[in-house]
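All protein chains but one are shown in place.
Right, subunit A next:
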Amino acid sequence: MNALTVSNMSVSYDKQLALENVSFSVPEGSMTGIIGPNGAGKSTLIKSILQLLPTVSGTVEVFKKPLRSQRKIIGYVPQRSEVDWDFPTNALDVVLMGRYNHIGMFKRASKKEVTWAKHCLQRVGMQDYASRQISQLSGGQQQRVFLARAMAQDAKIYFMDEPFAGVDASTEKAIIQLMKEWKNEGKTVLVVHHDLQTVNDYFDHVLLLNKTPIAYGETNRVFTLANLEEAYGGKIAFLQQGPKAAKGST
């Protein structure tokens, strides 16, 4: 069964198309890396799928139902740089936000929700930081808090926007570990990813994107030099130069 079906999605910024006719289907339980050069529309794609941005056209189905009706089974890890980390709140509070659509309007989090949030913090190794002000966490720790929040959502399909950006090696390992656990639990994961060197290790499916999908499918069939060259233009030579050079950044 397909966990996600995106059909004919187009998005424009200032009358310029940022995404053009994107269609693809993601099978349940897969781990998909969304790969492409800077400005290819990777983050835009995730935000458009989640309807956080206005789209020109396109439909999204999650488990064969319109996305709107499936919010409770969708988990989201936004880019860490998009929030104000000086905000007066602590790690546990942020994780609890993952439960807000379950808690309901005007109500406070129940004990059960708090216990669950603490459990999620523990699963990412952050149990000792629950009451720590979020600005006093390192970049890697902040990312782990975001992961714990996504985990708290207890979703069936997860969208992650550059979760590895600016994190240390141990956090990257922790993220990968968690994603593997999600996969073992049958959850579907889509990740905007930059580091071409790790694609083969991390993902069983790849979406190569440059405003429009270049290729989508199982990693060993899609992640080929020919496809990469098509997606990245002539800028692919660094692949042969060793792992460091392939680290992208935005």
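Keep this in mind: a residue touches a chain if its C-beta (ideal position, glycine included) is under 8 Å from a C-beta of that chain, and two chains touch if they have at least 3 such contacts; residues count from 1.
Note that in this section contacts and distances are computed from a predicted model.
Remark: of the listed names "Thiazole synthase", "Manganese transport system membrane protein MntC", "Methylenetetrahydrofolate reductase" or "Transketolase", the one matching the undisplayed chain in UniProt is "Manganese transport system membrane protein MntC".
Among A:Leu17, A:Leu50 or A:Val114, the one in contact with the hidden chain is A:Leu50. The chain that is not drawn here is touched, among residues A:Thr89, A:Gln127, A:Thr198 or A:Thr224, by A:Thr89. One chain of the complex is left out; on subunit A, the residues touching it are 47, 50-52, 68, 71-72, 74, 76, 78, 82-84, 87-90, 93-94, 97-98, 100-101, 103, 105-108, 133, 149, 153, 159.
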